[in-house]
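Note sheet for the following structure.
One protein chain omitted, others in place.
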Amino acid sequence: MTTALFSVAGAVAVVAAVVVVVSRRIVHAALWLVLALGAVAGCFGALQAEFVALVQILVYVGAIVVLVLFALMLTKAPMKPLPELTTGRSPFAAGVAAVLALILGAGVVFAFGNEKIKPVTDGSAKTVGTQIFKNWVLPFEVLSVLLLAALIGAIALSQRKKED
Amino acid sequence: MPLVLPLLLAVVLFCIGVYGVLARRNVITMLMSFELMLNAVNLNLVAFDAWRVDEATGQTLAIFVITLAAAEIGLGLAIVLLLFRGHGHVDADAARDLEEAS
């Protein structure tokens, strides 16, 4: 059951991701990104990681993609398809990516070819919360400082300079 | 469920992200490809967490990564805006200010 669910979600994610990187309309690509990220959230769900899946939908779909769309609007991204959206190196880049995929995939198959995942239900918010605040408190706090720094950095960067 | 299935999915997503970063001209689409790569990593974390029957360590790290991704996209888009203000475009190919003068 979970396997089938995962497979479907995974297939959707792959297709959506491919469209994201080959689409000629930037806004469409952003919207397809929503679908890809959502499908990955589905995969999380299939792996009994409900909290991560929810956070994925909230943060990615809800915040990040919206941010990207804002950026597209601010940079006056055209709606019409652009033929030169990919560079002349794209076949080469595709080759590099394919080789990388081959190597990584072969490695994964060789290393974990016979392993199985048993369905265990421990992905609740309670479990994750306990982990965060029991074992990972310090990284969590550091991460919050990092977020603050990123916030301030983004403001400082995007601020217009005074005329003088 | 075989462990290979989510791992292979992660590999495929990562490589699509790599292709996007290397081949896309628009800086915003490069950032989107970064998101795809980060997602592939998350998928790995969650899959190994499920496999090891652990105390949800992988999921915790996945949440941390999502947070990092949020910070990264915020800064990245700020940089993109700066680039647009400076050059009037967001074309990674055309932003060659560091080129060797010939």
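Note that the chains take the letters A and B in the order they are written out, and that residue 1 is the start of every chain.
Note that a residue touches a chain if its C-beta (ideal position, glycine included) is under 8 Å from a C-beta of that chain, and two chains touch if they have at least 3 such contacts.
Convention: contacts and distances are computed from a predicted model.
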item	value
Protein name as given in UniProt for the chain not displayed, "Biotin-dependent carboxyltransferase", "Nickel transport system permease protein", "Polysaccharide ABC transporter ATP-binding protein" or "NADH-quinone oxidoreductase subunit L"	"NADH-quinone oxidoreductase subunit L"
Which of B:Val18, B:Leu31, B:Ala47 or B:Ile73 contacts the chain that the document leaves out	B:Val18
Absent-chain interface as seen on subunit A, which is shown	87, 89, 92-93, 96, 99-100, 103
Contacts of subunit B with the absent chain, listed as residue ranges	18, 21-23, 30, 92-93, 95-100, 102
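Assume only the chains that are shown with their structure count from here on.
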item	value
Between subunit A and subunit B, centroid-to-centroid distance (C-alpha), Å	7
Sites on subunit A touched by subunit B in the complex	2-3, 6-7, 10, 13-14, 17-18, 20-21, 26, 29-30, 33, 36-37, 40, 43-44, 47-49, 51-52, 55-56, 59-60, 63-64, 67-68, 70-72, 74-75, 77, 84-87, 89-90, 92-94, 96-98, 100-101, 104-105, 108-109, 112-113, 115-120, 122-123, 127-128, 130-132, 135-136, 139-140, 143, 146-147, 149-151, 153-155, 157-158, 160
Subunit A-touching residues of subunit B, taken from the complex the two chains share	1-9, 11-20, 22-26, 28-29, 31-33, 35-36, 39, 42-43, 46-47, 49-51, 53, 55-57, 59-60, 62-64, 66-75, 77-82, 84-85, 90, 93
